[in-house]
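Missing here is one protein chain; the remaining ones are kept as they sit in the complex.
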Amino acid sequence: MIPKKFDYYAPASLNEAIQLLSENGEAKVLAGGQSLLTLMKMRLASPNVLVDISKIPNLSYIREEGDHLAIGALTTHDTIEHSPAIKEKFTILNEAVSKIGDQQIRNQGTIGGSACHADPAADPPTALRVVDAKFVAQGKKGERVVPAQDFFVDIFATAVDHDEVLTEIRLPYLPPKSGSAYVKHSLREHDPAIVNVGTVLTVGDGNVCKDLRIGFGAAGPTPLRATSAEQHLRGKTFDDKTIAEAAEKATEGADPPSDVHSSREYRLEMIKVLTRRSLKIALSRVK
Amino acid sequence: MTANSGDDEIQGRVEDLRLITGRGRYVDDLKLEKQAYLGIVRSPYAHAKIKHIDFSKARKSPDFISSLTGEDLLKEGVLPITQDEWPQQRRAKRYHIAVDKVRFAGEPVAAILSRKKNSLEDLIEEVEVEYEALPVVTSIEESKQGKAILYEEWKDNISLTDEAKKGDAEKAISSAAYVINAREGIARQASAPIEPRAVLVAYDKVKDAYEVWATVQSVHGLQELLASELQAPKEKFHVRAMDVGGGFGSKGSQSYPEPLLACLFARKTLLPVKWTATRTEELLEAASGRDEYCDITLACDEDGKIVALKARVECDAGVSGTHNHMSSLTIWMMPGPYKIPNLDLKVGVYVTNKAPLGPVRGAGGPEACYFIERAVDIMARMMGLDPIEFRRRNIIQPKEFPYDNGIGSVYDGANYPLLLDTLVESPSYKELLQWKSDTHSKFRGGNPVLAGLGIALKLQGTGAMLTETARVVLDAAGRITVYTGSMPHGQGLETTLAQLAAEELGVPRDRVTVVWGDTAMIHDGIGTFASRSAVTGGSSVVDASRKLKSKLLARASKILKVDEKSLAVRDEAIVNVANPNTTLLTLKEAAKKLPSGKISASSKFKLRSMTYSSAAHLCALTLDVETCKVNITKYLVVEDCGRMINKAIVEGQLHGGVVHGIGGALMERLVYDNEGNPLASTFMDYNIPSALETPNIEIFHQETPSTITLNSAKGVGESGTIASYPAVINALNDALAQMGTGIEVSVAPATPDAIFSALTANGVPARPSA
Partner (left out) sequence: MRINGREYSGMAEPRTLLVNFIRDDLNLTGTHIGCDTGQCGACTIMMNGRTVKSCMVLAVQAQGADILTVEGLAEGDKLHPIQKAFRQNHGLQCGYCTPGLLMSSLFLLQRNPNPTEDEIRRGIEGNLCRCTGYVNVVMSIKAAAKSMQENVGKGA
């Protein structure tokens, strides 16, 4: 219940934070702590230094920029859930964060923390992967932008270097006539996902699939894209048949585990079911 | 909140004020100066020899105070973990800290004492233990096969066998018109009260005595365990419990190592010693329950009357603890509310390399009700009979009570036909029938959701141990104090026992204070478990109150110089029976005139037998046939717990009990892997229901007064849990039946994965179309 000993710093600036991280090879960044502290209390992770970035100003915001919506890494899930802009333009993210844990966890947990923790069973990583988010990291060498496909490297591992801090997540706006949805399947509402699926689609004339992105989590070391299913539907008309066919293909590349909650077979089947359901919901949201 | 004594609506229970203002006193809230912290080093192996224990690294820390091993306990002359004498479970020698061998993952192999709370886990990690792994037994099958024999003194792994027979079941089955066989089961599950176990011990060297504060369901029970295992007189242990955050069986049912180890450390170091379980330790070590499986055969005649019940129950008791009796209770209670002329019920309890089993809310009762109610439903479905109609043909009729079930129980009274009538005549039931039909129409139209309704009837014996102590005192200020051997931990006994005394003594409830949980103030007592406190605790309070009233009236008659028979107590005064509105003497005045300024009476009232409560439950749920996820839509209960002392408290117990059963039916499972590693050791993996998984519960009441208790009440604490398992699983199977596959799910918990496996294993397409 009590973590191992560590030193704690609460830098007032990003540069200070980066400096501390580069000086301490085993240091970890602390933001909301809802994921990291659980691991530390169970002694599954024991960094000897924690760099608390929550006191650094100007890292919590939701801004509508030219071609994207920018979210500060320290923005809490609760703030995101209640953002009208995100609800309207990125319903998939609104739904994903609304299903995290519970009110207390959403009040304290941050989008940057969730992204960097990179738990494939968590909700935001799938959504962020599907919307092709861009992740802005600041380090000693300055700022760099990592696209979603390169960001999630492995289970609990991202492209953010040890001495970098994730500062912002950029969500490229969806084209007109788009819809998105996030569907989570878990034993209880607030449990980590047994499987989760997010879809973003754009509809062309005649109800034709102009673009489609399907992603799922908890079925591999990172959120994965169902590229085979996406390819199947692109250019075709959206209807029950094509959606069902795409859902059947959604599991290609998926490698879900069997664990105390569910078997692998069940998870594979649920990817198909949730793909179908999230496609239909996303379609219904196209304006 | 209404109370039957016509009490105020505003105040709620007596215990509420301190609890809602954060002034409850739970053991972990207590602090003694210089208190040290006890930590347990636990085996990561399920079955292994202990080769070597090395404290040298831990000793280097400035926070390390002391250590203990199993060998140290032997040297101190500590006796092995107590096993209950009843019902003849086989003796298994196990120690509070393992000696030579560990037999379950989580078993203590060493104990250490730390100066600081924060460094306790550091010290635990620094104790180095060398093990030699042994073959692990993780299932009843492996136990039967003797993959390893857990106790060298035994030739096999059978901890207990029991049977109950009546008539000739084999014969009746062979000539029956209808026979069904089913394999049923409930996986291992936990009590999981939100407050973990905790203990604080201070040792007085001069008196050679221990002050013990513990979160237990029986202070006298703990006192007896400590005294017997430490081989010291009972009086040396002053055991107290104040507020206890739930128990559900786990806090009174085992001889746990930690209170005893805290006593030893306190004596050794002269420091107060505190121990609080982590949730992981709770899930590893606190008494878990269920883990019972049953091969059941039910036979009936042409008219749907049951002629025989045959059952072979097997129970995985882990390494075997203080109590192994749950599955014996299962077979004794399995006939339920039905008239069954031929019974052949057997149970075998096996030891495995898992934590010891113990009573968990219902303690064998939910299993019994589940096994029979599932079989009844399967039979009804096979015969094409409505499940309610089938039950009507077999339930004991009101005029047939008292009813002797032929295997050791005589049920006092119930009205099962009326329970069913109340259920089916309720507006909710009729709405649910319509709802089920509408849902089915939508299913045929392509919506992948089916609705199911499930019924279960419950019969429960309450009043285990048949007795409890009470002492009622009237003081010179006119106040009444009730000292009870009961041990409330959420049931509101501080309120209901006060109500009972207040009724008998003609005073408002707030004139009565209930005192519990202190072995110095209450010399003798049993405790609260098994739905017994309203029954035994309540009866003894009524008895003591009546004795007090007699004494008081005898005194008053001398003071007033009138015949005792002409007096009564009413509205805090002694009055003339013929003229009750005139106060002859107030209670206060009467008390003042007493030689010692107070008057008291005691009781250890013994019931002549258990008293039996009854209920009918209905669960309405939906099954998403694609995800196999179940959602409980609504739940109805018709409850008969005899006279309700406090209606709100009765209903609260039912709500909690039902939700506990919903958790057990749908989501709770203490899973072990093939090496005996527990996989559900946090609340992340052991899932109990939250507010989102639970329905509103509508309750109807029936009161068939108990003819056994002095307050006409029957117990209700476990009632909700007993019938909810089968109500939920019967409803699930009612939904599944509409898919036309013939597949029944009979093992709880019916998680989505389990339902999916049952369907796909039987060749049902993963996403069956309507």
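We call the chains A and B, going by the order they appear; numbering starts again at 1 in every chain.
Just so we're on the same page, contacts are C-beta pairs under 8 Å (C-beta built on N, C-alpha and C of every residue); 3 or more make two chains touch, one makes a residue touch a chain.
Model, not experiment: these values are computed from the prediction.
Enquirer: Out of A:Asn15, A:Gln103, A:Gln149 or A:Thr237, which is the one that touches the chain we can't see?
Expert: A:Gln103
Enquirer: One chain is left out of this view; which of B:Val199, B:Ile480, B:Val659 or B:Val745 touches it in the full complex?
Expert: Checking each option in B:Val199, B:Ile480, B:Val659 or B:Val745, the one touching the absent chain turns out to be B:Val659.
Enquirer: One chain is left out of this view; which of B:Gln491, B:Ser603 or B:Ser706 touches it in the full complex?
Expert: B:Gln491
Enquirer: I'm checking contacts with the chain that's been left out. Which of B:Glu107, B:Asp162, B:Glu229 or B:Asp243 qualifies?
Expert: Of these options, the touching residue for the absent chain is B:Asp243.
Enquirer: Residue-wise, where is chain B in contact with the chain that is not depicted?
Expert: 1, 9-13, 15-24, 26, 28-29, 31, 117-118, 192-196, 243-246, 248, 276, 278-280, 489-492, 648-649, 651-652, 654-660, 682-684, 688, 690-692, 694, 696-697, 720
Enquirer: In the whole complex, what residues of chain A lie against the chain that is missing from view?
Expert: Against the left-out chain, chain A lists 1-8, 10, 30, 33-34, 37-38, 41-42, 50, 52, 54, 78, 101-105, 107-108, 189-190.
Operating definition for what follows: only the chains that are shown with their structure count from here on.
Enquirer: List the centre-to-centre spacing of chain A and chain B in whole Å, with centres computed as mean CA coordinates.
Expert: It comes to 43 Å between the two C-alpha centres.
Enquirer: Quick one: in the complex, what on chain A touches chain B?
Expert: 1-2, 4-5, 42-43, 185, 187-192, 194, 259-263, 265-266, 269-270, 272-273
Enquirer: Spell out the part of chain B that touches chain A in their complex, as residue ranges.
Expert: Result: residues 117-118, 120-122, 125, 278, 626-629, 667, 669, 671, 679-680, 682, 684-685, 687, 689-690, 692-693, 751-753, 756-757, 760, 766-767 of chain B touch chain A.
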